[in-house]
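Note that this complex is displayed minus one protein chain, with the remaining chains in position.
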Amino acid sequence: MKIKGNIVRGNAKTKSGVFAEIKRDYKLNKYLVFFSIPVVVWYFIFHYVPMYGVIIAFKDYNVAQGFLASKWVGIEHFKTFFKSYYFVRILINTLLLSFYNLIFSFPIPIILALVLNEVRSKVLKSTIQTITYMPHFISLVVICGMAYIFLSKGGPINSIALLFGGEEINYLMYSQYYRIIYIALGLWQNAGWNSIIYIAALTAIDITQYEAAEIDGANRLHKLWHVTIPGILPTIIITLILNIGRFMSEGSDKTILLYNEATYEVSDIISSYVYRNGLLKADYSSSAAIGLFNSVINMLLIYGSNAFSRVVNETSLW
Amino acid sequence: MQKKTFNMGVAYDVLNTSLLLLLSLITLYPLLYVLFASFSDSNMLAGHGGLLHKPLGFTIASYRYVFRNSSIWIGYGNTILYVVFGTMLSLAMTTLGAYVTSCKDFFWTKYIMPYMVFTMFFSGGLIPTFLVVKGLGLYDNPLALLLPSCISTWNLIIMRTFFSGIPRSLKESTKIDGANEWIILTRIILPLSGSVIAVMILYYAVGLWNGWFNAMIYLRNRSLFPLQLFLREILISNSGDDMVLGINDAERQTISESIKYATIIVSTLPILTIYPLLQKHFVKGVMIGAVKG
Partner (left out) sequence: MKIRSICLLVALSFIIAISGCGKKQTTTNDLSDKDISFPLENGITLTYFVPNAAPASVSSYNDIAAYKKIQEITNITLKFIHPVANQVSEQFNIMIASGDYVDVIERPNTYSGGILKAYQDKVIIRLNEYMDKYAPNLTAIYNQHPAVDALANIDGDYYVAPLIRGGQELCTYVGTVLRRDWLKELNLEVPQTISEWETVLTAFKEKKGAKAPFSSTYANFKREMFSCAFGVGENFYVLDGKVHYGPYEDAYKDYVRTMADWYDKGLIDAEIPTISDSKILDSKVLNGEAGAYIGTVGTGIGGYLTTKQNDPVFDLVAAPYPVINKGDRAQFVQHDQAVSLNNAAISTKNKYPAETVALLDYMFSKEGYYLCNFGIEGESYVMVDNQPTFTELITKNPEGLSMSVIGMKYCRSFVSGPFVQSSAYVKQFYSMPQQREASELWVKQFNEAGDKAAYGQLTVEENQEHSKIFSEISTYKGEMFTKWLMGTASIDSFEEYREKLREFGIERVIKLKQQAYDRFIQRNSGIERFDISDVESYYNN
């Protein structure tokens, strides 16, 4: 890393060289320095100052005693978590669920945006866009309640299954369907909303590129492949990196609404475990410890994927 | 030959459109369900197990209940203020951050970026953040809803990505003309970024509209409460197992189901209209005009 940095920076080798560079840069980019001050200060106050809170992962934090007076326990909370009977299971479940989420929930909004882009009627296009983004606004409780209606015995999915000679079952009770339901529900609710960013990126593609491609005799597929996709590729890669960085942080809300003891085997994930064992009892310390574990893994993942992307694609977060 | 491709094109369009229409139907249903349920008779709704195709016994009683609550109007007023000013503030800060980090020749960019990304993964948690906000004297102050959450790093990165996509040649040519960065940002970059600004407004406005957690933590004065907090009060249903909590179930108060759905409609309908308004900024050709001009 160090070597590479030196190569990139070229002539800034010595310490005085760095200061000289800062000085030179200040002269050149005075405005940029001013622009960045409010942002940097904001991050410092609202993100970095509260970060002393992470010490509770190593303490028996107690709200009344406060952060400093609470007893140090070292890595006790981490040990308890790693030694938990359910540790391996919830880790695997979290990883699998995030993996499926990445495979399906990430590309489908892109496909949706591309398909929408091909629609020629403006009215139709905007109507469909508006409709598909709407479910995002309905609360999870309602969405999951509807999922129950759809998937229970006598629900529409079962009626269709019966038509094809299937058996009537409640899909929410069987582990083998759980992940499909979880992912599909997420898509149902958020695919339209998530496609907005790609739709915006698509509109920024230079029209002259299409015209040039047309002159070269490209058909729609060619144009899609050679103009459209390269045009939104930076957006795709950045969102992909960010998504990878959220790999371990699948939230607990939806899981708690959808799971039951019959599907614990596949449905119980780190966040729902924390919810049951920590948050419900206001055990901030052990939730902080598990949160820290998640963050470190996420950090490594985003760092890795960013480095990879920089090498392969020359697109990167920093 | 010409005709054949034309037919192919039509077939492609038809397939494409019908697929999308089917998709829209599927996604539309939850919204219709909520709408139907909100106009339904609550007793009939309680006994109904399956899907809804129309309201069960049309009534507007639940809407009357929701609107009879005077605090709803206070909440609406507050929320609109928070959304308008909050979005403006967020947009300004995010633009600055995104622009700075999109300038690759700026010395500090390579430090600022990880500095920001780091906060996406590590946070001090609820209580330290609360104590900081309180220490700044923002407790029970409407600014507590706007300031602590005014930049979303995620949004900032998206905006930065967009800025980075703008050809450097554009910037450099103006720089040679003697323009400073402020002029470049406001006269060159922003006019080209209509679509990403629209997306940012949408993301921030929706976030502020739906937000209630910060308000719950930081506000005590009810006349400052946003709409969502009042709605949560209406929505409260003791759906969890009260007996486990030791509260007598004999005394459980149930709010009729249809009122819950009416509150959802009341609280989401205004924000749903924002997208169609912003959509017109997603138009092609901004770029090309600028290059030629």
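Each chain gets a letter, A and B, in the order it is written, and its residues are counted from 1.
Assume a residue touches a chain if its C-beta (ideal position, glycine included) is under 8 Å from a C-beta of that chain, and two chains touch if they have at least 3 such contacts.
Keep in mind that this is a model prediction, so the values were computed, not measured.
J.: Using the definition of touch stated at the top, determine which of B:57, B:77 or B:114 touches the missing chain.
T.: Considering the complete complex, B:114 is the one touching the chain left out.
J.: Of A:64, A:123 or A:163, which sits in contact with the chain we cannot see?
T.: A:64
J.: Which parts of subunit A are in contact with the chain that was left out?
T.: For subunit A, the residues touching the absent chain are 1-2, 5, 44, 48-52, 62-69, 80, 84-86, 145, 148, 152-154, 169-170, 172-173, 260-262, 264-265, 276-277, 279-284.
J.: Residue by residue, what part of subunit B touches the chain that was omitted?
T.: So the residues of subunit B touching the unseen chain are 43, 46-49, 71, 110-111, 114-115, 118, 126-128, 130-131, 134-135, 212, 216-217, 220, 229, 232-236, 238-241, 243-244, 246-255, 257.
Simple rule for what comes next: only the chains that are shown with their structure count from here on.
J.: Centroid of subunit A to centroid of subunit B, CA atoms only: how many Å?
T.: 16
J.: Can you name the residues of subunit B that touch subunit A in the complex?
T.: 5, 9, 12-13, 16-17, 19-21, 23-24, 26-28, 30-31, 33-34, 49-51, 93, 96-97, 99-101, 103, 105-110, 112-125, 127-129, 131-133, 136, 147-148, 150-151, 154, 157-158, 161-162, 164-165, 180-182, 185, 195-196, 198-199, 202, 206, 210, 261, 264, 268, 271-272, 275-276, 279, 282-288, 291
J.: Within the complex, which stretch of subunit A touches subunit B?
T.: Contacts found on subunit A: 21-22, 25, 28-29, 31-33, 35-36, 38-40, 42-43, 45-54, 56, 63, 67, 112, 115-116, 118-121, 124, 126-135, 137-139, 142-143, 146, 149-150, 154-156, 188, 192, 196-197, 199-201, 203-208, 219-220, 234-235, 238-239, 242, 245, 284, 288, 291-292, 295, 298-299, 302, 317-318.
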